[in-house]
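Removed: one protein chain of the complex. Kept in place: all other protein chains.
Chain naming follows the written order as A and B, and within any one chain the residues start at number 1.
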Amino acid sequence: MLAYLLRRVLYTLPIMAGVALVCFALVHLAPGDPLVSILPADASEDLQNQLRTLYGFDRSLPEQFFSWVWRALQGDLGTSIASNRPVTTEVMTAVVNTLRLAVVATLIGFFFGCLFGFVAGYFRNSWVDRGASLLSVLGVSVPHYWLGMVLVIVFAAQLNWLPATGAGPGGSDNWVWDWEHIKHLLLPAITMSVIPMGIVARTVRALVAEILAQEFVVGLRAKGLTHFGVFRHVVKNAAPTALAVMGLQLGYLLGGSILIETVFAWPGTGFLLNSAIFQRDLPLLQGTILVLAMFFVVLNVVVDIIQSLLDPRIARS
Amino acid sequence: MNTATATLPVEKPAKSRGYWGNVGARVVRDPVFWVAASVVLALLAMALFGPWIAPADPQASSMLSRLKPIGTDGYPLGSDELGRDMLSRLIVGARLSLFMGITPVILAFCIGSAIGILAGYAGGFTNTAIMRTIDVFYAFPSVLLAIALSGALGAGIGNALLSLTIVFIPPIARVAESVTTQVRNRDYVEAARASGANAFTIVRVHVLGNVLGPIFVYATSLIAVSMILASGLSFLGLGVKPPEPEWGLMLNTLRTAIYVQPWVAALPGAMIFITSIAFNLLSDSLRAAMDNK
Partner (left out) sequence: MQAPVQKPLLSVQGLVKHFPLKKDVLGRGGGVVRAVDDVNFQVLPGETLGVVGESGCGKSTTARLLMQLIEPTAGEVLFDGAKVGSRDLPLKEYRRQVQMVFQDSYASLNPRLTIEDSIAFGPQVHGVSGGVAVARARSLLAKVGLEPTRFAGRYPHELSGGQRQRVNIARALALQPRIVILDEAVSALDKSVEAQVLNLLLDLKDEFGLTYVFISHDLHVVRFISDRVMVMYLGEVAEVGAAETLFETPRHPYTKALLSSMPSMDPDRRTLVAPLAGDPPNPINPPGGCRFHPRCPKAEAVCGQVVPSRKALALPGVTQGVACLIHEPGSGHTLAALPTAQEAA
């Protein structure tokens, strides 16, 4: 077991290195001079060179890469060209906002997904199952940015129950878990939860149906176990995979929140990414992508470890 | 050798239904398949014949007729923020939206399968090297990677296609490698090696036929995701550029209109939704038909 954990963690290191390389390369793929966005059109040669040296664009690519990585390891991701604030601060504030949204969305999605999936798997092949399966197909197929728009239309524009955009009074820096703020959270969180809900429901349904069909369940029933007892057994067997799926969905939400955050003007990492792209703010872009990707990698490792702790078969393979 | 065995039987032997024949037979009995297939065919027809089916010119704008509601005379599904007929734009928009959704998957299928089959059949160091590289790309959530790539390369159809293809290559390669590794260890592949065949012939005759099926079905399940992602890129302004009609882009430009003509503004997204459902159902029924041995 320990060997497996050690191996899994060690294995992450080359992946992280690869991710950093890709992040760096991505941004330098961009055609055109990275300085174009900051410079006024008629800037002098001198000024151009000064800025170039300041931002380090005059050094060779490998040099830039290693100095960027070195500083990143110390927590310094450079300075945003557009806002002139340290990238690390900007990203971390945004991450906290996105996490609030993503965690709530994941919990909602996981809860209802498990509910629907479990019910569908328990009553497999009945109309309940088909209904739930249809719902989960719908959930998986919906374009979430469009769903966000529709929800805004219904609940904000037409009914005026909930606000359409923003993160609440006082901006995102003064977050409190009160209704004033939560009502801003509701629509985006629900929108975000739909796709994970669909995926979790599908997975749980398949798991439950498979477990119930196995012979050991017949053995348990023959032993005289009540429905509740069987239920506990099913949960124990399904839990590792279900939790793994939930963890992965959280990761996807973290990385893929940009579309929803754009619709709802939620000040999270997606929103930040959006502005970084359009303002061609390279340090911010690099830093944001790096942080998000690293989050995802770490999340994957944590999910793997938890799964192997819950399901001893995995560690042995 | 006695002469009796030297003559061939005169009649040709009866050929029975192969694997795909059986899958086809199962699939046509599934009502969901027919519903999904007809929707997909209708969409493809829209994509192919759009410009000829559309009642009005999708680019004809008229500032007087901006944002008319559904059911207006001359604008059956309303008009957009520049006064263009929504019905026509939706129909013609099918072309770009479907193209942006399906093409990356096709390209990724070809490239990803080649990489995965190579890694799976070669095994050993080649396999490790290839799959570890794939793992690095797998370490990014797909939306993030698509947007980052698009953002880096800049807006435009070509760049969007490129970034989406790159996003879909790793999952397809993984599936291809996994299936190929299983097949490679089967006895009939060993028997083929024992006949003296070289690796290329073995892959062509024995591996491909058994491996492309599952990979293909997995790829079809990616089409819906690709469509949503492609339209999403246009929604963010990273894909198709105006004034081309494309559903994601239309959603973007109509966003501000949700307070004025909400249902017209929501229409393009509904098209994406319908297309996505249809492709998902199609892929599901195909997978169900293939699972049944």
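We adopt the following convention: a contact is a pair of C-beta atoms (placed from the backbone, for glycine too) under 8 Å apart; a residue touches a chain by one contact, two chains touch by 3 or more.
Because the structure is a prediction, the values reported are computed rather than measured.
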| item | value |
| --- | --- |
| Per the touch definition above, residue among B:A60, B:A129 or B:V205 touching the missing chain | B:V205 |
| Which residue of B:R29, B:R186 or B:K241 touches the chain not shown here | B:R186 |
| Among B:Y19, B:W34 or B:Y259, the residue in touch with the chain that has been omitted | B:Y19 |
| Chain not shown, touching residues in subunit B | 5-6, 8-9, 11-16, 18-19, 186-188, 190-197, 201, 205-206, 209-210, 293 |
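Basically, only the chains that are shown with their structure count from here on.
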| item | value |
| --- | --- |
| Gap in Å, rounded to a whole number, between the CA centres of subunit B and subunit A | 24 |
| In the complex with subunit B, residue positions of subunit A that touch it | 14-15, 18-19, 21-23, 26-27, 29-31, 137-138, 140-147, 149-150, 152-153, 157-158, 251-252, 254-256, 258-259, 262-263, 273-274, 276-278, 285, 289, 292-293, 296-297, 300 |
| Residues on subunit B engaged by subunit A in the complex (per definition of touch) | 132-133, 135-137, 139-144, 147-149, 151-154, 224, 228, 231-232, 235-238, 251, 255, 258-259, 262-263, 265-266, 268-270, 272-273, 276-277, 280-281, 284 |
